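Only a single protein chain was left out; the remaining protein chains are all shown in position.
== subunit A ==
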Amino acid sequence: MTINSEGKKSNVSSGDYPPPVVHPLAEPRVSLKPEPFYDNYQSGVPIAIDIGSSNIRAGLTNTDTPFLNMPTIISRFRDRKLNRMLTYVGNDCFLDPLFKSSIKSPFDGPLINNWDVTEWLLDYSFYHLNVSSQDGVDNPIIINEFMATPASQRKNMYQLLFEGYNVPSVVFGLSDLFSFHYNNRNNTNKSSLILGCGNQSTNIIPVIDSKPLLHFAKRINWGGEQAVEYLSKSIGLKYPFFPTKITTHQFETMVQDFSYFSDDYLAELDDLMNLEYLHDKDVVLEASFNEVVQVQKSEEEIARQQEKRREQGKRLQEQAQKARLEKLVEKEADFKYYSELKERLLNPENKISKKQMIQTLSEAGFDDVADFNKYLSNLERSLKRARHQDIGENEVEEEPNFYLLDMKDEDLSEEQLKEKKSQKLQKANYEARKKAKEEKLIEKKRKEEEEAQEQSWREKDLDGWIEDKRAKLKVIVDRKKQREKLKAELNDRKSHAAQIRMKNIANLAADGSGNARNSSSTALNTMGNGGAGGNGGARSKRNVKKVTIDNDPNDTFGANDDDWMIYKDIANFEDEEQLEVENSELKALEDLLLKYDPSFNPEDLFNSEYNWKKSTLHKFLRGAYSFDPEDQHQQHQIHLNVERIKVPEILIQPTIAGLDQAGIVEISENLLLKRLPSSNFYNFNDNNVTPDIIKNIFLTGGVSKTANFKNRIVREFTSFLPSGNNLQVNVAEEPIIDAWRGMKLWSLSDSYKNSFITRKEYDEMGPEYIKEHNLGNVRL
């Protein structure tokens, strides 16, 4: 199922704002019908061609609008079935999606570099204009060229037109000036500052008394195509895992439909992080996708599943309890056995020699006394932990009767012996449980006492209590932060922390004595006095053969538990057990503070719920709405917010895109306030007389259709112009086709008749020759 309908309300819950209007991404371009043919071809009527890097407009000048207005592309490929080359041009390239892969443009950047493609484009144009003359196009040509174009461009175009199509005459001009010519057809103001915002470049051309001052003109190498490319790269980085590919055409549509010039760029950047404003400006676009519908389960089914799960859980719990109990019993028995052993060994009455002691221990499977000690203390610790565990002692138990245990085995029958065995087990179970219970009770009592103490403290001195708790909390939080920082630092090999770590590792690995064991102590002393010395002596006697790092007798590393801390220091991972303890402490403190400290709010929690409303990145990526990563619609959505104003802003601050050129406003300011007045074209000193050029700032070219462009230009120009000037900014009627209309208009004028180059002149003067006129380039 394909979804996506215009203006569909999404089911995103925002909390505070209504869900956004979701726009679909643009559909791919499709042409349904082949380009038609012109039905009013007349020989001798000039053909005007305005060829730009995005669109070409061509037509006989006996109409008011260009008959052809199509993208400047061809698609040429071999059809295997028909076994011949097929060439499609302009809109026809969208007749079938198959043509897309072989689409070519004659342009590389602002200049034409593929003249074969250009030839196809002109072939097609003349063909569809129904040129019917033989062996040549019997129409004069008016065509545009780039401002201050490289000579090779003109040469190639001349060559193609004169030699390929045998045209009688050719004249070149600048699109921006043609557009100005058309929009100024009533000759209201012969001066103007033209801001021609094209697809590949932006031209700033001053015109004084109808004469373009090209030696004052400037070109910024930024146009609509660069803007689209910039947006596409930005979005690619903003949503690196976007599930579908967004086409150039879709980016083009985004720029055209949603970008706008900000009135005050810096202020608006700040405003965009304001939720209400963001809600207003954020644009949500959704790519179409096939939604996987998840089957909704009935309530009954869910209940049944839950019941099943609960039962399973209970069973598992019981099993675990049983296992724990068994283990506990085993441990209790072990502990009892080994503590008795220890007592026996240490009891002076038994008079056990060191040798005997070691022998007994090694028989029991221990390396030495230290090993035994360590095992015992570990056992004790784990036993304590185990007693606190849940071992299923909920049911009240009476002490079972263990009458058989007191009888001697000889007096019992076979069956009774069996019974006795089971009673033995039961007794152990029972005792373990009892002990655990007692332990727990003590713990509980201690806790209660502590709680009571706290309570009385709170009642007496709440502020002091809060202070104490906050200090404790701070210690934990600081430690956590410190650890985070350390972890981050360890990522960088050159950081201080990483170097300390490497040092430690090196020390540990280093051969020789004492390097890494400075902290080890003689744990053997705990066994009784003299034990250590005697032992050490015995060992050194045994280990005379070869001292390596593995059997160094002086190596007491590890005898002290703290020795192992070195590994904690150098380990790159976190100690989860410790972390858990810390987390529970943190949580307990926070809970207390939440309960009793009036100034402690949920936002102050260390792991406070991530608040997207405060997150710059969330607002940038997801707008003023919450984000559910599971929602398939939201996965396929992109948000335009900062980009909407950033992309057009590049024309004013090209450095945003790393273009080392001044923006249109800076160039215009310099031109209007300094360069033109200093060349005496006008001056601002005449009181209350606005120079003509200020009264006609003219915006043309495709990019000038960007929303709010005019207002921004008015704002910027007003800010730098001396006050009291009558600034007027005009936008071309139809920026895209006005240049062609200007050509048409000019083809009727005397100026045209004096400006075209005939074939004879071309042959005579060479491929760089032009006659200068008010709408074209100057001759070098």
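Operating definition for what follows: a residue touches a chain if its C-beta (ideal position, glycine included) is under 8 Å from a C-beta of that chain, and two chains touch if they have at least 3 such contacts; residues count from 1.
Just so it is clear, contacts and distances are computed from a predicted model.
Participant: As a check of understanding, state which of "Ies6 protein", "Ataxin-7-like protein 3", "DNA excision repair protein ERCC-8" or "glutaminase" is the UniProt name of the chain not shown.
Facilitator: Going by its UniProt entry, the chain not pictured is "Ies6 protein".
Participant: Kindly state which of the options A:22, A:89 or A:566 is in contact with the chain not pictured.
Facilitator: A:89
Participant: Could you tell which one of A:30, A:442, A:488 or A:510 touches the chain left off the display?
Facilitator: Checking the options A:30, A:442, A:488 or A:510, the one contacting the hidden chain is A:488.
Participant: Which one, A:102, A:166 or A:373, makes contact with the chain that was left out?
Facilitator: A:166
Participant: Using the definition of touch stated at the top, determine which of A:218, A:374, A:440 or A:705 touches the missing chain.
Facilitator: Touches the omitted chain: A:218.
Participant: Among A:38, A:124, A:258 or A:762, exactly one should touch the missing chain; which is it?
Facilitator: A:124
Participant: Which residues does subunit A use to touch the chain missing from this display?
Facilitator: Looking at subunit A, the ones touching the missing chain are residues 34-35, 79-82, 86-89, 92, 95-96, 98, 108-111, 113-116, 120, 123-124, 126-127, 131-138, 146-153, 159-160, 163-166, 203-204, 214-215, 217-221, 230, 233-234, 237, 240, 266, 269-270, 272-273, 488, 492, 615-617, 620, 642-643, 646, 653-663, 666-667, 777-778, 780.
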